[in-house]
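Every protein chain of the complex appears in place save one, which is left out.
For clarity, chains are labelled A and B in written order, and residue numbers in each chain start from 1.
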Amino acid sequence: MKYFTINAFVLIMLYVLCSTSYAARIEISAPGEQTIPLAMTRLLPMGVGGAKPAVVAEFQEVLQGDLELSGLFDQVDPASFLSDADKLGLRRNEIDFYQWRMLGAEALIKGGYSLSGGRLTIELRLFDVVTQRLLTGRRYVGQVSDVRQIAHTFADQILKSLTGEKGPFAAKIAYISKRTGHKELYMMDVDGHDPIRMTDHRSIVLNPDFSPTRKELIFTSYNKGNPDLFRKEIYTGRESRVSLKQGLNIGGRYSPDGREIALTLSKDKNSEIYLLGTDGTIHRRLTNHYAIDVDPSWSPKGNKIAFVSDRRGNPNIFIVDVHTLDVSRLTYEGKYNATPAWSPKGDRIAYARMDNGVFNIFTIRENGSDERQLTFGQGSKEHPRWSPDGRFLIYSKDIDGGDKSIWIMRADGTGGRKISARGGKDSHPAWSVHW
Amino acid sequence: MQKLTITGLVIFFALSLLVSGCAKKPADDTHGMMQETTQVEMEKNKPASVSETEVMDTSAADAAADAAAARAAERAAAKGLEQINFDFDQYVLTDDAKSILVNNAGLLRAAAAVNVLIEGHCDERGSDEYNLALGEKRALATKNYLVSLGVAAQRLSIISYGEEMPLDDARTKAAWAKNRRANFKVKR
Partner (left out) sequence: MESSRKKRWQQLQAVFGPGFKQMLLVSVLLHFILPILYYSPFFPQREIEKPPVYRVNLVNKIVKNPQAGRPEATSVKKKPVVKKKPKPKPKPKPIPPKPKPKPKPPVKPKPVPVTPKVEPKVQPKPTVSKAQNNTLKQRLEQMRASQKKKDSDQARKDRIAALKAAALAESRQIESPVTDAPVGMVDGSGDEAGVSASAHVQEFIQQQWNLSKYQAVGNPEAEVKMFYSADGALIHYKFITKSGNSAFDESLTRAIVKSKQLDQKLPEAMEFHIFFNLKDMLDRP
């Protein structure tokens, strides 16, 4: 048996060595074009019911915005569209793919809509122009007011069929705004549309986090005098205090499975990080140091927590193992590193570094290598948080002169854009899981 | 919040009715009815401690004089307690801060009935969470120093507001220095 194995091995070796094919060998180590040329036609009216250009325009605007942010596409100029763009044909054999090939498009979005009695139906298709295949098709039925949600949902679907992973656009952003004069909790769409105030505490509301499993949020509020941790059910509006220990109850973060909360408590006269059950009972103390320990952020596996500590002098990011309680230091550069946010993909940790009083956003690998600065230029950028798919980051940007608002960018730092309206002194964004 | 306010009002109303009902014996039927309904209201809400209000009913001349003196000290304390300032990202008391606290401790020892809330604050630079923790360290350092100067620890409570309540919104060195502080609120 042993001899046989050796013989076989030697034979295979010889075969591999001798069999040099006469085919020319070519290596192509990058695509020639790094965007997908996408042709997005306007929604066309289907069947009965009058045309509603406002709905079409809004749909177009939302979908276009999401797809642009994704960075995947290079949109083919609609001015160059040929006759097929004006035909409703949504089936594969009704489409003149040749026209789209001529325009250089590789992906094609076609869609139709109908309105009857306030019910809006939108039917959408994404085609692969080159192979002439249907990549994804969806029909959405809702109110006219749901048109933005439909567009976001289809954008998520497009990303899913082109990348294998759903987009995060149909989610919600929670954030803190001072629009009323008090810091209150707000929620809005991923493109900043439709902001809603969620609390009326008229005190100080801070640092929200979405439950990964339920439609609820946790946040800290001084509503009862002490900075306590609150929980709010989003649809019922029901609110309760989860943790009201003497001193700080701040920076609450749900574990990835939603069963525990990491929280900074200062009940023992010094801020330390604890694990709490969702009922507020303390499960475990994670840090034990006379220095300041704040700002926990879970690794996606739930076995580690990044946090901020000044135990070596300046605030820096550290990582504690939830099971062994071993602490290791993550950041060494800079004098002030804070607000870590662990990517849901697990590969990188985003944080804000202050230099000359101005924060910028950086990312770093878990092992401390490959640190990258993502934001530059004017204004202080803080509070980075990831989209649930790890493709984007939201953060607050404070441009000197008082315009503090929520911004969004790709995880590589490109495509930054403002999403919350001016004048709210908005901060502390958090991105929900898929809604 | 609103609900609680209403509850509080109802309880207050009920208590005042009770007190007035006790003072003046003769009560007509409608009054009795109201009393009953308010009691029902009370039970429905929360078990309020009625006994606490009765402590106030003392009338001795000495006590009044004492109270007046105490109130004066209290007023002096409320007025005279000065805030202290800190260096950036520090909660160690500076010499200036210590001399102010020596003065504050004297005022507090004189007004023995006064309880004080020490608030720790930071300037806007730095992360919010970190500053909340830092503010607390500042408040705690202040409290510990006052205790070392003979103020009873149970009279002093602390809270941190981090960078949430600046005195001066400007982005200048002077404003930041003003905002990095611990200040005192007399509690009743």
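In this section, contacts are C-beta pairs under 8 Å (C-beta built on N, C-alpha and C of every residue); 3 or more make two chains touch, one makes a residue touch a chain.
Fair warning: this is a prediction, and the values are worked out from it, not measured in the lab.
Let's see if you follow the contact definition: name the visible chains touching the chain that is missing.
A
Would you mind spotting which of A:Pro45, A:Gly71 or A:Gly368 touches the chain that isn't drawn?
A:Gly71
Considering the whole complex, which of A:Arg42, A:His152, A:His201 or A:Arg348 touches the chain not shown?
Candidates A:Arg42, A:His152, A:His201 or A:Arg348; residue touching the omitted chain: A:Arg348.
If the missing chain were put back, which residues of chain A would it touch?
Residues of chain A in touch with the missing chain: 3, 6-7, 10, 13-14, 17, 20-37, 70-73, 77, 79-82, 96-99, 101-104, 106, 128, 130-131, 162-164, 348, 363, 370, 372, 374, 391, 410-413.
Heads up, the rule we're going with is that only the chains that are shown with their structure count from here on.
What whole-Å value do you get for the distance between chain A and chain B if each is reduced to the mean of its CA atoms?
43
List the residues on chain A that touch chain B in their complex, please.
Interface residues on the chain A side: 183, 200-202, 204, 206-207, 222-223, 225-227, 247-248, 250-251, 264, 266, 269-271, 292-295, 308, 310, 314-315, 336, 338-339, 352, 354, 357, 382-383, 400, 427-428.
Which of the residues in chain B come into contact with chain A in the complex?
Chain B reaches chain A through residues 1, 89, 125-130, 132-134, 136-137, 140, 158-161, 164-165, 171.
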